[in-house]
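For this depiction, one protein chain was excluded, whereas all remaining protein chains were kept in their positions.
By letter and in written order, the chains are A, B and C; residue numbering begins at 1 in each of them.
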Amino acid sequence: MLVLSWILALVLAPLLFGIINRIKALMAGRRGRPLLQTYFDLAKLVRKGVVVSPTTSWVFRLGPMLAVAGPLVALALLPYAGRPGLWSFPMDFVVLAYVLALPRLGTMLAALDTGSSFEGMGASREAAFGALAEPGFLAALLAAAPQSGLRLEEIAAAQDLFHSGGALVCLALLLLLLVENARMPVDDPNTHLELTMIHEVMVLDHSGPELAAITFGAALKLWVFAALLAALALPLERMAPLPAFGAHLVGTFGVAAVVGMVESLTARLPLPRVPAFILSGTACGLVVLLMEVGGGR
Amino acid sequence: MVEWHVHDSLTVEAIPVLTAEDFRMAVANAVDQGARLVAFFAAPTVGGATRLYAILAWDGRSCLQALATDPGFGYPSLTPICPQAHWFEREIFEVHGITPHNHPWLKPIRFHDRQDGGERPAPCVTEYFTVHGSEVHEVAVGPVHAGIIEPGHFRFQCLGETVLHLEISLGYQHRGIEAQLPGGPDRRTIHFMETAAGDTTMGHTWAHCAALEAIAGVRPSPRAQAIRAIALELERLANHTGDLGALALDMGFLPTSSFCGRLRGDFLNMTALVCGNRFGRGLVRPGGVVWDIEPERAQELLRRVRTTVRDVRGAVRLFLESSMARNRLENTGALAVEHAVRLGLVGPAARACGVVRDDRWSYPQPDVPLPAGTPATGEGGDLLARAMVRAQEIETSAALVERLLQELPHGPLLLPMPKLPPQRMAVSLIEAWRGEVCHVVATDGEGRFAWYKVVDPSFHNWFGLTMVLRGTEISDFPLCNKSFNLSYCGHDL
Amino acid sequence: MVWWVLGSLTAGAVVSAMAGRSRLGAILGPAVLVAACAVGLGLTLSNAPEGWTIPLPVGAGALRLDALTRWFLLPLFAGGAVVGCYGVGYLHHAVGHRHLGGHWGMVLLLFLGMSLVFLADDGFVFLLGWEMMSISPFFLVAWEDTEASVREAAWEYLVAAHLGGAALVVGFALAAVPGGWSFAAMRTALPGSPLATAALLLWMLGCGAKAGLLPAHVWLPEAHPAAPSHISALMSGLMVNTGIYGLLRGLELAGLPGAGAGAALLLIGLATALYGALQAMVQTNAKRILAFSTVENMGLIVLGIGTGLLGLAHGQEVTAWLGFLAALMHLFHHSLFKSLLFLGVGVVLETTGTVHLNELGGLAQRLPWTSRCMAVGVATGAGIPPFCGLIGEVLLFAALATGVGFPDATARALMAGGFVGLALVSGLILAGGVRLFGILMGGAPRSAKAQTAKEPSWSMRGPAAILAASCWLAAIAAPLVLGLALPAAGVLLGTAPDLTPVVRMVAQIAQVALVVTAVLVVLFLARRALPGHADARSFRTWDCGFAAPTPRMQYTAFGFAHPLWRAIGRITGSQVMVRLGHGYFPAHGEVVVSTADPIRGVWSRLFEAVRLGCDALKWFQHGRIQLYVCTLAAVLLGLLLWQLGW
Partner (left out) sequence: MTASTLSLACWAIILGDLILLGAGRMRHLLLLTAAQGLLLGLVTVGVSPGIEGYIVAGAVATLKGGIFPWLLWRTMRQVGTSEIVEPFMGLGTSILVGLGGLGLALWIDARLLLPIAAPPLLMPAALTTVLAGLVLIVLRHKALTQVIGYLTMENGIFLLGTPLAGHDAMWIELLILLDLLVAVFVMGIAIHHIRRTFDSIDVDRFCSLRD
């Protein structure tokens, strides 16, 4: 089951982008690109050669590897279908956050290695927003953790969408998912305007298999967040293994659908307002945490 | 100082030639008292010397004035006392090598080959205004852009996210149109005009025809004028709709952007219904228009305009009433009204700052009715104001088109054009969708073009864009740029 | 063995100082240091007997080697050997014309002092060691004494060290009142005594100043960067540990006081960590960034200690253990990566002559070794797997997270606040680390100095590589390291509760680190199989079609921090002054960014007030011997009366 879920994640993660784009297209009254477009892109990129700028060094080539390695390992920490992940130990949610910082580190360093103002711009924004999002992510998960257990497995089991603080924790994670995965309204993955981008502008110089790695890493990262959110939102642990497995899968795609809806209906925030947006996500988690600390729950 | 009406012509000799100092003071005084510098250029005299001409427009009195001076190799610059002249003086310096002394920023406005015949420099390599300090970095955007837009180079001086200064270097679209016109009109002339700025075909073509008609003393029939006006307003409708959609797209607001993208196409197709070309090429010729709008076609157009405008209204309302979109638009890229006036901005960009300036009201073309109401203006000159002005202009344009379609006057489509009289000169002003298009034509002793000056609205407005960016966010630049939506080829010619 | 260590350090210091400018002076010192450190390491890891006495003129001083001391000696000797090797390479150009013997003599004296501080079993030896350790860095910092800023930093260091030292002297004097100067006596007599609180406060002041805790951190970002890089590594990686040690030992002697001290330390630690992290985010001098990073990490360690004390006060043993273990583990990891980073920046300084980020860049191409080591250091500092920084931070998170379940509401609130604050700090560290490495190493050189950078000799590259490898090893072998830390925490906390979950957690994190490494290796191999690995074309990339990029088009150090600075960084006191000419066509534009530490300003105003106060006392300095004698007599009389108890 565990291996199956891992393989499924690897296979299906790029589909999330397809779902989001299809939803956006539907909402805008367009037909949209094929559901499997990300796969086609990946297949094309893997076969292509690479051009690197003369200013770059080993850092630039390492970045894409970190971008894949982080989410790959993070998958092993995720509880799946109400069952623990490959590892499950106290405080594994903090380790998850640190493992997920690996791709951020990789892409930012590679971006700065190009010596281009655009990539520096993206890295500078990513550094700021990533740093501000960190407390929100951890606070939400801590708030969701039951007194008895600090493992992701127990956190996922203790929460569901229709439970007092659960909805708020899920909202916090959804907002932070948008921030961490460079989605609207924080970042626009579809824009061509370098000056407004965050994630895309950092990877402008990558090409060929390295760009494929970054794209795949981004898809995996989105999968990790979506699957975590689904695990928290759905009462999977109370289901039989097979239905739970299916429900988790559907839930993960459901999160992608929600992201697609959000993207269809929102406009970009002005960049100076992004910290306030992150704070509002953080506040959702903090309220639950405060309630718990204050004994109000 | 000679003064005339926009449909009249005059002799070139009628323009008084002042000393450089008097010329400078006269222009500056006129601008202080409310005139606008619509064109300022150097042109050859009959004797072969180079003479500077300044065309001033008095919007309130609907009349034009002209002044000239013989500068020799240099003259005292107008820019320090009249910033509107800034860009014109740089152009004169670039093309003719006449130096405006004490010009604060004397450098070419277009990227071009080195004049001393040295090695061709790399694109955009020139001297930019530099903000010093170890923490300042530069951002060089362009000349190639990621979107499907024209080439241009933008050089930002930034501290992190804050733009300290922006300088724009253009010229990648330079085709030498003005240089190829003298000796005309010939068979190429009208095509040059139709493509001077691809999205402003109607504006430039009409301005060209109006200038020629003024020189020749031909007055096109009311029907031809009405068809011209319909095409001009359709061009305005298409571009404003497209601009609003693009603005929405740039902030990722999908509903409006996809709707407006389609609706812009609908407007273009209406122009195609009139003349077979979506941009209105081949419709207007000196003396009138080539294609007629028969009653059934008028009915079809009317139907289409009504439904499309209704859809546009819905999409734009969704956009401008969405609080997320408003958050993005409000107080972003603002320009104070006094800057807009002093820099001589035109078109929706100027009106959004609160400047009442629209040539459809100030210099109406003969037999064309005024649009209903007053020119649309905004407050604050921010992105929201520029979007609102466009939304209002869509309404007035649609109303005008409907009115014209319902009561199309009669008359011949195309009048024959006589040979142009010698030694005459005319200025035409057309409010195209982007702003004022100005054509200045003079004929030589045989009735051919002695020289021809085209001023696209972008020429006035590019510097306004740089002013908007000072001290704002670099991430706001794409939106600000889009809200001005200036032409590169219209500027570069 | 302990005598071998102390004796060789002493003798080496004397001989080396006498060797002066000779070649012997350049070699003898480091050789003795490395040898003594090797023996010291043996001592630390052996089952040596636990106590010794040294005959001192004022009586016998006592030394003791318990698990806590072992834990602190471990990085000291390990780091000492590595830094000694590095120093030889760093100073090789000074051989013959600078007084290298004196320099190394002072280094040995510093090590002697630190060893004594850790080994001391009574107040005298502790203070003796402390004084040695406080004075010698003054001469080490003042190595580049031709520069005014360095001289000023050295003086500032001396003042801070002496104020801290004075606090410690008074603290020990007070602590000795109930039972005497020996630690054993204090342990029995001090807890519960009314003097304990006062003594502890003074200890906290003295040790806090040494460790760079807010608000007494101001000297640290001045002095650490001013010193030669191997000395910076020593001071920032190892010497700050003495402050933490003093604090821990003081807490132990005072019987681990309760909730109040815990809450205070937690808050001070959190404030220090946040402030340090934010300052590290906006500073532009690489060494100052590292110094502020030290401040921040000391904050984290003290946060752990505070959490532990709070846990203890509320009877939550697991939290207490987690807190102290986090502090101890993080201290060890910090020694590794901070020494590493200073050695790396030392290479940069050596080869380019500058450590200002805005003059550097493009070094990853030119210094492949050093840049790789620095990357490891930055990743370790940010707690990125597979390096060891992660372990301490997760332990700290764990301590705080368990605290959220406390019965006491105030403690719960403190713990939850600490948890969220720590998360913010950890995010900031990553941002700051990326900035340091990215601006320093990435892109194109920003000045001619960086253009010609070259890798130095192996004596400088080797130590950095060893430290980088240790950063990884310490993560993979984390259960082993934890095994050493457990008895050290046991010295403070007594017998341990069931800590198997904690041990298993650390083992699992080590596994995660191992798997991350494995995944990276696999990806690396897979990359070789794909196109574009070896045959990548080097050509100008997109850049918006711009054909002539210049180094000015790269993000600057402060520019990179700008979004964060705008959001939360203004409390660092850094300011941006834009001078752009008026009108449409400005003639000149300039931007000045000042990154002065505002707390420094507060201190200098305070010192100014003290100076004015002293000026007021000048009437007393009249030179009349009679009055002086009279005053002395009055003081003595007063003391006598006090001693007789009225």
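Basically, contacts are C-beta pairs under 8 Å (C-beta built on N, C-alpha and C of every residue); 3 or more make two chains touch, one makes a residue touch a chain.
Owing to the predicted nature of the structure, the values given are computational and were not obtained by experimental measurement.
> Please provide the labels of all shown chains that the missing chain touches.
A, B, C
> Return the single residue from C:A413, C:V491 or C:A526 that touches the missing chain.
The one listed residue touching the chain not shown is C:A413.
> Which one touches the absent chain: A:L10, A:V51, A:L86 or A:M291?
A:M291
> Tell me where the left-out chain touches chain A, residue by residue.
Against the missing chain, chain A presents residues 164, 168, 275-276, 279-280, 283, 286-287, 290-291, 293-296.
> In the full complex, which residues of chain B touch the absent chain?
The list for chain B reads 323, 326-327, 330-331.
> Which chain C residues would touch the chain omitted from the figure, given the whole complex?
Residues 409, 413, 567 of chain C touch the chain absent from view.
Following the convention adopted for this analysis, only the chains that are shown with their structure count from here on.
> Using the contact definition from the top, classify how the chains connect: line, ring, star, complete or other.
Drawn as a graph, the chains make a fully connected set, so complete.
> I want to compare two interfaces, A-C and B-C. Which one has more contacting C-beta pairs?
Spelling it out, more C-beta pairs touch across A-C than across the other pair.
> So, comparing each chain's Cα centre against the centre of all protein Cα atoms, which one is closest?
If we average C-alpha coordinates per chain, A lands closest to the whole-structure average.
> Taking each chain's centre as its mean C-alpha position, how far apart are chain A and chain B in Å?
The mean C-alpha positions of chain A and chain B differ by 46 Å.
> Could you state the distance in Å from the CA-based centre of chain A to that of chain C?
Going by mean C-alpha positions, chain A sits 35 Å from chain C.
> Chain B to chain C: how many Å between their CA centres?
The separation of the two C-alpha centroids amounts to 64 Å.
> Two or more other chains touching the same residue: where does that happen in chain A?
Residues 117-118, 120-121, 124-125, 194, 271-272.
> Tell me, which residues of chain B touch at least two other chains?
Those would be 137-141, 146, 158, 160-161.
> Considering only the defined contacts, which chain B positions touch chain C in the complex?
79, 83, 86, 104-105, 122-125, 129-146, 151, 153, 157-162, 164-165, 342-343, 463, 467, 470
> Write out the stretch or stretches of chain A touching chain B in their complex.
My answer: residues 24, 27-30, 117-118, 120-121, 124-125, 184-185, 188, 190-196, 263-273.
> Going by the contact rule at the top, pick out the chain C residues touching chain B in the complex.
Those in contact with chain B are residues 284, 356, 358-359, 543-550, 552-563, 565-566, 576, 578, 580, 584-593.
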